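Notes for the one structure printed next.
Note that one protein chain is taken out, while the other chains of the complex remain in position.
Think of it as A and B in the order they're written, each chain with its own count starting at 1.
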Amino acid sequence: MASLITCPHCGVRPKEEFAIRGDASRGRPEPMDSDEAWHDYVYVRANPRGRTFEHWHHIAGCRRFLVVERDTATHEVYSVVDAVEFLQRAER
Amino acid sequence: MTGYRLSSGGLVDRSQSLSFTFEGRPLRGFAGDTLASALLANDQLLVGRSFKYHRPRGIVSAGPSEPNALVTIGSGARTDANTKATVAELYGGLTANSQNRWPSLGFDVGAVSGLLSPFLGAGFYYKTFMWPKQFWERVYEPFIRRAAGLGRAVLEPDPETYEKSWAFCDLLVVGAGPSGLMAALTAGRAGLRVIVADEDFRLGGSLLSTTETIDGGAASVFADRAVAELQSLPNVTLLSRTTVFGWYDDNVFGAVERVQKHVAEPSSKHVSERVWRIVAKRALLATGAEERPLVFGGNDRPGVMMAGAMTTYAERYGVAAGKSVAIFTSGSAGYRTARALSAKGVAIAAIVDARAESGDRAPDGIRVIRSASIVDTKGRQRLKGIVVERSGFEELIACDAVGMSGGWSPVVHLACQRGAKPIWSEELQAFTAPDVGGGLRPVGAANGVFTLAGCLSDGAEKAAAVAAELGLNVTPAAPPVVDGEETSSFVALWYVPGAKSKAFVDFQNDVHAKDLGLALREGFGHVEHAKRYTTNGMATDQGKLSNINAVGILAGMRGVSPAEVGTTTFRPFYTPVSFGALAGAARDEHAVPARKSPLHGWATKNGATFVEAGLWYRSAWFPRAGEKTWRESVDREVLNVRANVGLCDVSTLGKIEVFGPDAAEFLNRLYCNPVLKLPVGKARYGLMLREDGFVFDDGTVSRFDEEHFFVTTTTAMAGPVMAHMEYCAQALWPELEVRFTSSTDQWAQMAVAGPKAPAVLQQIVDGDISDDAFPFLSARKIVLKSGVSARLFRISFSGELAFELAVPAGYGEAVADQIMEAGRPHDICAYGVEALNVLRLEKGLLTHAEFDGRVTPDDAGLGRMLSMQKADFIGKRLSARYGLTAADRMQLVGLKPVDADKDMRAGAHLLKEGTKPSTLNDQGWVSSAGFSPVLGHAIALAFLKSGRERYGEKVIVFDKLRDQEIVAEVCDPVFVDPQNMKLKA
Partner (left out) sequence: MRYSAFSLVRNALSGNLNWKPQWRQPQPKPHYDVIIVGGGGHGLSTAYYLAKEFGVKNVAVLEKGYLGSGNVGRNTTIVRSNYMLPGNEPFYEFSMKLWEGLEQDLNYNVMLSQRGVIMLYHSDGQRDAYVRRGNAMWMEGVAAELIERAQLKKMIPFLNYDHARYPILGGLLQRRAGTARHDAVAWGYARGADRHGVDIIEHCEVTGIRRENGVVTGVETSKGFIGCGKLALAAAGNSSRVGEMAGLKLPLESHVLQAFVTEGLKPCIDHVIVYGGGHFYISQSDKGGLVFGAEIDGYSSYAQRGNLATAEHVMEEGVAMIPGLSRVRVLRAWGGVMDMSMDGSPIIDRTSIDNLYLNCGWCYGGFKATPASGYCFAHLIARNDTHPVARALRLDRFARGYAVDEAGAGPQPNLH
């Protein structure tokens, strides 16, 4: 993972083409959601040791935000999908 | 004399004699020598001094594990310190010098520390040098620093060049010894894309120094044949002089190729070193095994060497390590060396075997002393004899070299770089490679196979297995026939009891067996603690020889198996890699890319001084004849803009085109102020927040038609804003129909500002741009009289009546020239970012000097822009937090000095009059300051606690860093034309 990422649009690309935004596991709250929901969204992280979902931005490629599902301890990558597809999967 | 060149034999080219110097002494060697073999051939036994006790040291190994023979090669800016003589390829004109000695290698004053060694045991420095308190830094530390260290770095700019390259393959073979070559042959013949990398300048590994024959010929002949065949295969790449230094995620390997480290005069046509990133579907670790030193009294005397290294020097380089060689061994390898040397006519003084019995064959007539050990060595700077102990009796045996062999450890470094620890094998009495999956598998000796025949067939089989995994059906090539191989075994011997003098474990760092005992006594028995406390394994060889014995000794002392002690952590780099190689071509002016505005040429023509702004170069000011300081130029530019007109290149601002039916809604959610109802043909100032409610960036939003917006960002934030917009569009609101793209590089954009701007621009713009026809905040696509399509904005960052004109980048310079020409009767001037900064400062307009990531819109006096009626926008919710709305937040104010002569500078802090400096009393800070040529005194923007309530108050501007303290009056941040009369003219 830390060397290569398989971009669903561009293929296998080196890590330095990407900018990492961070945790992708939480959706943005609705405007009227509680203060706590907003605080948690902006400031709290599950920070798992193990499987995690992270937004990687293919900044020197297709410029799509990807969701990389991977292991934070082994760096094994389980899947890489476009952020939109990730949202659609979550809705399904 | 001890070391000497044998009269024949070896793989060196005796027809090519090379001259070189060591310590200034002219010496000769042959092509194919390493510096070490050449030194040994010249009987240069003493090659260095140890780290702590400055003990005389000689060559120990014949490869990258060398702890002692570290030399400085080259001179001036081409100096390479700490080079291992055992891997340095000899070339004509090479100059080498020893290190860490003063005044000379033979007589080193630092060796006096050896006398103090009872006080200098492991970790001694933690217990001492504390009294008196100040003496550590003034006396002790400088002394320790001077005494420590190895070679001297010159720190001069490097004349060499470097580069990086990617490589992709089906199979990477690390190491071109018997198993590596067989693997490469098998895979290469099967058609796999193969890369073979080997650190040596000659491929063949142990085949180059072994005495066994293959297919009836010398093993080296087999190696040469294999290399020739591999070279003929188009799908095989051979990389010699290439060390694979690291194994990274996704089976990516880092390797460094020493392209020109072996020539006296490097060609400027080639790089010095090249770093490879090798992406391998599969890799085989054919890195061989490392012979273990024996830890016995006096084992660091020059002349004591690894037995295998002695064989290598004899067989490969035709060099004898001594006239009379003793062997000290706990396994077969010592006998092998004895046989090899004996066959070359070198006298063997004795074989001292720690084992009671073995089936190993000694050369005829050689004395074998079993169940015996060396407990001391004699001589000073070279070995004169050994004290052998057997059943309590000691015997002095004269000899000038000792070949030691304590068994073998597979080289598993790379396989352990990603978290997996090596596995102890009771059977092999060695740590072996962990199972790290199919991507990287050990083969041959690295896999614990310690026979040549075994290595050859293991290589063929593993490669065939890889080929099968990759979908090719291959039968491994029948391995060649090996003759003359005798069985091999050893008994692990971590420490030789009865040492009469220091028994070194780590030669370079001077860690001896007693240090490990002390570490254990003091509670540092964990292998990592022992390493850190004694520094065992922390030298430039990273413990390639010492670690295993340290583990064994700790295990012995703790009464546990080495498995329980475990190893320290293997990390990159397998052997050290230069900064230059890893940095590649990114250096000096090319350290990062340079971006130049489409108006760069125009600015150059107009005499601009440029300044770095992120990746960009921006025109800072335009000095004219007679102007002595930048301030003179800037003041002139400012006054001219206020009085007449000026042209400034603003092309570096980020520009983003936004399209789509939901473009308005999208931008409305991005900006904290309303965008939805922005009329077509209008521009608006916009403020973006982060989700935490602080200002992210500012810029303008213009609407060209219902579904086409154009937004600008600051120069610095162009990239981050674009990424933020992409995040919002893709990850937050993909349901919005919006598309956007950066057009920063597509447009040359110029600000034309000043009361005469309309008169100037009207000459080149087709259509009326009078105040009625094109009022403030107009934004339209237009056509120039020249026919060029353009965009015109009536916006101002100077407070003057101003336009920003954008033309396609390629037309930028021509249009700018036209404007300058049209403006000449109106006294137009080019102005740069310095004048731009003063103009905006006089008007209280903000940049990232103010928006430092901790500022809310309200702090900046822009609270009215927050459109809390909007259902949602980025940052809305968290803007309402207590801390972001508290009355005592620092708010933007203006400052003018009470004494108009006084200067103020950005970065000063603010104090109430009559208070003392303290963090508690800190009232705020100056974000921007400068001289206002309009007002004739310094002005500043500052953030002051509850500042907007404090206009008229006097505060101290505290700039202790520059030893300045003045009194200033707090005022409105708009210093010039507060009614904005000029803006709308």
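Simple rule for what comes next: a contact is a pair of C-beta atoms (placed from the backbone, for glycine too) under 8 Å apart; a residue touches a chain by one contact, two chains touch by 3 or more.
Keep in mind the model is a prediction, meaning the values are calculated, not measured.
S.K.: Could you list, sorted by label, every displayed chain in contact with the chain left out?
M.R.: Looking at the entire complex, the absent chain's contacts are A, B.
S.K.: Would you indicate which residue among B:42, B:79, B:358 or B:429 is in contact with the undisplayed chain?
M.R.: B:79
S.K.: Touch as defined at the start, partner being the missing chain; which of B:71, B:518, B:548 or B:731 qualifies?
M.R.: Here the residue in touch with the unshown chain is B:518.
S.K.: So one chain is hidden, and I want to know which residue out of B:6, B:150, B:482 or B:971 touches that hidden chain in the complete assembly.
M.R.: Only one listed residue reaches the unshown chain, and that is B:150.
S.K.: Which chain B residues would touch the chain omitted from the figure, given the whole complex?
M.R.: 51, 77-82, 100, 118-119, 121, 124-131, 133, 136-137, 141, 144-146, 148-158, 160, 162, 164, 246, 248-249, 252, 254, 275, 277, 417-419, 514, 518, 521-524, 526, 528-529, 532-533, 535, 538-540, 542, 569, 571-573, 576-580, 582-584, 586-592, 594, 611-613, 690-694, 696, 848-849, 852-854, 878, 881-886, 905-909, 917-919, 921-922, 925-926, 928, 958-962
S.K.: By the contact definition given up top, give the residues of chain A that touch the hidden chain.
M.R.: Output for chain A: 1-3, 14-16, 19-23, 35, 39-40, 42-49, 52, 54, 56, 72-75.
By definition in this document, only the chains that are shown with their structure count from here on.
S.K.: Measuring centre to centre with CA averages, how many angstrom lie between chain A and chain B?
M.R.: The mean C-alpha positions of chain A and chain B differ by 27 Å.
S.K.: Inside the complex, what are the residues of chain A that reach chain B?
M.R.: Residues 1-4, 14, 19, 21, 24, 28-29, 31, 35, 38-39, 41-42, 55, 57, 59, 63-65, 74-75, 82-84, 87.
S.K.: Going by the contact rule set out above, which residues of chain B touch chain A in the complex?
M.R.: Residues 248-250, 252, 277, 279, 419, 691-692, 723, 726-727, 730-732, 734, 871-872, 876-878.
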